[in-house]
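Working notes for the structure below.
All protein chains but one are shown in place.
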Amino acid sequence: MAEKTLRILEEGQGALIQPFDLDAFRELNRAKPKALVDKRMSEAEAVRTFIREGDYVGIELYGTVRCPMSLTREIIRQGYKKLRSAAQGVYEADLLAAASVVKEMDWTYIGLEVYGVSHNLRRTVESGYVERVVEWSNAALAWRFKAAAMGVPFVATRSMLGTDTLKYSAAKVIECPFTGEPVCLIPALVLDVGVIHVNRADRFGNCQIDGITGFAHEMARASKRLIISAEEIVDTEEIRRNPDRTIIPYYLVDAVVHAPFGSHPGEMNGLYERDEEHIRGYFTESKDPEKVEAYLDKWIYGVKNHEEYLDLVGRERLESFRIKEA
Amino acid sequence: MAEKTLRILEEGQGALIQPFDLDAFRELNRAKPKALVDKRMSEAEAVRTFIREGDYVGIELYGTVRCPMSLTREIIRQGYKKLRSAAQGVYEADLLAAASVVKEMDWTYIGLEVYGVSHNLRRTVESGYVERVVEWSNAALAWRFKAAAMGVPFVATRSMLGTDTLKYSAAKVIECPFTGEPVCLIPALVLDVGVIHVNRADRFGNCQIDGITGFAHEMARASKRLIISAEEIVDTEEIRRNPDRTIIPYYLVDAVVHAPFGSHPGEMNGLYERDEEHIRGYFTESKDPEKVEAYLDKWIYGVKNHEEYLDLVGRERLESFRIKEA
Amino acid sequence: MADARYNPTELMICLASRQMSDGTTAFIGTGVPMLAASLAQKMHAPNLAPLFEFGGTGAILEKLPLAVGDMRTYNKGLHASGILDIMESAQRGFVEYGFLGGAQIDPYGNLNTTVIGDHDHPKVRLPGSGGGNDVGSFCWRTIIIMRQSARSFVPKVDFLTTPGYLTGPDAREKAGLPKGAGPYRVVTDLGVMDFDENTRRMRLMALNPGVTVDQVKENTGFELIVPESVGRNEEPTDEELRILREDVDSERLYI
Partner (left out) sequence: MADARYNPTELMICLASRQMSDGTTAFIGTGVPMLAASLAQKMHAPNLAPLFEFGGTGAILEKLPLAVGDMRTYNKGLHASGILDIMESAQRGFVEYGFLGGAQIDPYGNLNTTVIGDHDHPKVRLPGSGGGNDVGSFCWRTIIIMRQSARSFVPKVDFLTTPGYLTGPDAREKAGLPKGAGPYRVVTDLGVMDFDENTRRMRLMALNPGVTVDQVKENTGFELIVPESVGRNEEPTDEELRILREDVDSERLYI
């Protein structure tokens, strides 16, 4: 037949800062252990073993809600300075910026929600410490995880069209071969490392999340290496009792870290409320770089691990955030 | 910039027997009631009200497992003869074929699983009663629902490539704008009507499914009209107690039909086992068109509604299939 | 704002809430939109279904959420899913109202929440699109809530983060965005604006109490369409203020 073609209508000029190779991803997934092996380890070991300087890292959900804060603090504590990341964040993204951990970002939203803009993000970007910023919408970034999770090069969307957000992204607009109308293609984002906090997991990595799942389902399946922290480590029997509650199956997981109050100062659905005083305190202080340094020294560099962090917060104080069973 | 193009490498010659219009779909979804309104009705009213002759209909999951059999029998009882359908089926698809209900099909698998080929399907296709058959893989058909559920024209896949399955489908193969490699695009399938059986629903249509979800999530979101049958109608309070158990939210649903043992002779997870004797009996008889007629007369045309059907099966017999709580 | 019965934020919340009709859905971000939706629910739109970006649907807003993903966004909710389920519902046309804001807005309702100055060497780095671009692309009617000033209401935004009517009539459809959607109202401390059906440019609809047309013009950095007859927004009623303060935001997190 005569050669048929489609027009490429627009190409985002942003860089694909984490190029994907779906066949290489398949090889890695093939090599992951399929037997049930105990993957429990400390946050220090998990981070040291599975995150390398320069890696592309994603953190789910975000700063104040079901966020792997104990692992985020450990990443900062171990002194990474050139990570690349998918920046959909609040408190955790602000901390990574404050500690100059990230050099390149796929960006959708970084701010402090009700507390306004992130001063540390402004400093790290406006100062030029962050060398590349590529723009995306929230849905687009989640669809990038979804494409990787499907094992395909892209997902189609009708978002981002006609805007500078698209122009400064790495998306492409083509003529739809079925409708002839412009459609935006969002490229897959295969993360080097995904970091997700869950309500409960067994030692093999089968995970359950209560309440909304954010983008945990997609990110777990889009990651070459996956580090899980869990409020509670449960018997596999509990997983087997309700297999339809499993959102992340064991074979995706590389490390399981037991982290009670792992989302502090954020909240954890059904377990504890957020520590508003701590959050407000930090956010209001974060205008002042010196106060930020002091905060990092006290809460991250000044403690060896999550256990010491929890001692510093104070066990009684933590208990006060617990949600009483209705 | 100089005009850039992508090559279309292959186009399936199969018809798009249900062309999609995403903006028209948006208008329909906009018009659906968003208030909580009672949608309960009889299977006769639900089918009469929401299925029109010639409609494109999808039935989830399949014949012997969590299948809306009471609604399938009602569709046959009401005498539709020219429906079009997504044919991923077993017992229910065989019955629709036996009763000459379907004229055009997107086909992936129709057979009787352990009991082999579907004689009624062979008859209806080989006789030419079915006028158009378009081929797809199982995943491709589910991805067609997924594309519609996403509100986009297509989903990319690395399946179907290089085969006659693709040649006789309506998929297209293009050069990937990111990798340059061939990728198969699966067009959206927006159903006129989706029919799904669930464990429990409230009167507004919020639905819960126990165990595997098959492709209920995708089909529910790909349907212009959605008919739900449920083993149990529950209080909305029960839905609100575990919102993360809801798989189909009320605003997608047009009709809620209470149908205990609605999947008979198939099984329903956690509630009852399949009626193997009934299934084997029918499948072995189905070689003989006269016996098939007799079966339809007895079990479908011969009863007014699902209640009479259950009486015919026998209440004690039904009770014998109930799964005892472990 | 001579009248001390209410502050500008309370006024904007009341005006925004009045724009929403009952039996529809609203895509809710943090802050003012949440209060507006909650107030609408308690005033004239009991069947307004709130959808929260990270997966909450049909929540009973007993307490105001502090984040678009927190527990309160699906408190006694009807469905708790994930961001893509919500975004795809919006892409499928299920969401009537969306709320937006920004550092800059142009005559076509295009918004900038990304950078002031050059993207790669920004003078000010702003939070970014977040869900804004998706809301502006998918929701049938977007309601923009901003303080009005000549600095923020500009002829051309430094960065077009979220689509309004882009360059005018049919521009959205030509770009491939869903048909028939776009900016519906702009609610500010000075008044409420809509968009001319023919030119898709911003048009003054109604002035806030005590505000003059000239004041609005002075605080708009582009040619605003001003019809012969301009409406006048009613002050927040005592009932609106009471419900807002005692019921909607009793914890006074936002007002």
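Some notes on this structure:
Residue numbering begins at 1 within each chain, and the chains themselves are lettered A, B and C in the order written.
Operating definition for what follows: a contact is a pair of C-beta atoms (placed from the backbone, for glycine too) under 8 Å apart; a residue touches a chain by one contact, two chains touch by 3 or more.
From a predicted model like this one, the values you see are computed outputs, not experimental measurements.
The shown chains contacted by the absent chain are A, B, with contact judged over the whole complex.
Contact with the chain not shown here comes from a single listed residue; of B:47, B:152, B:183 or B:303, that residue is B:183.
Note that of B:18, B:157 or B:286, the residue touching the chain absent from this view is B:157. If you put the hidden chain back, the residue from A:48, A:81, A:240 or A:315 that touches it is A:240. For the chain left out of this panel, the touching residue among B:55, B:74, B:135 or B:231 is B:135.
For subunit B, the residues touching the chain absent from view are 61-62, 64-66, 87, 90, 107-111, 113-114, 117-118, 121-122, 125-126, 128, 133, 135-140, 142-143, 146, 157-165, 168, 173, 181-184, 211-218, 267, 269-270, 273-274, 276. Summarising the interface, subunit A meets the missing chain with residues 22-23, 25-30, 32-36, 149-152, 206, 221, 236, 239-241, 243-244, 246, 249-251.
The rule we apply is simple: only the chains that are shown with their structure count from here on.
With centres taken as mean C-alpha coordinates, the chain found closest to the middle of all protein C-alpha atoms is A. Among the other chains, B has the CA centre that is most remote from the centre of subunit C.
Computed centre separation for the pair subunit B/subunit C is 39 angstrom, with centres defined by C-alpha atoms. One simple way to say how far apart two chains are is to compare their mean CA positions; for subunit A and subunit C this gives 28 Å.
Counting partner chains per residue, subunit A shows two or more touched chains at residues 157-158, 181, 183, 211-213. With touch defined as above, residues shared between interfaces to two or more other chains in subunit C number as follows: 56, 74, 80-81, 91, 178.
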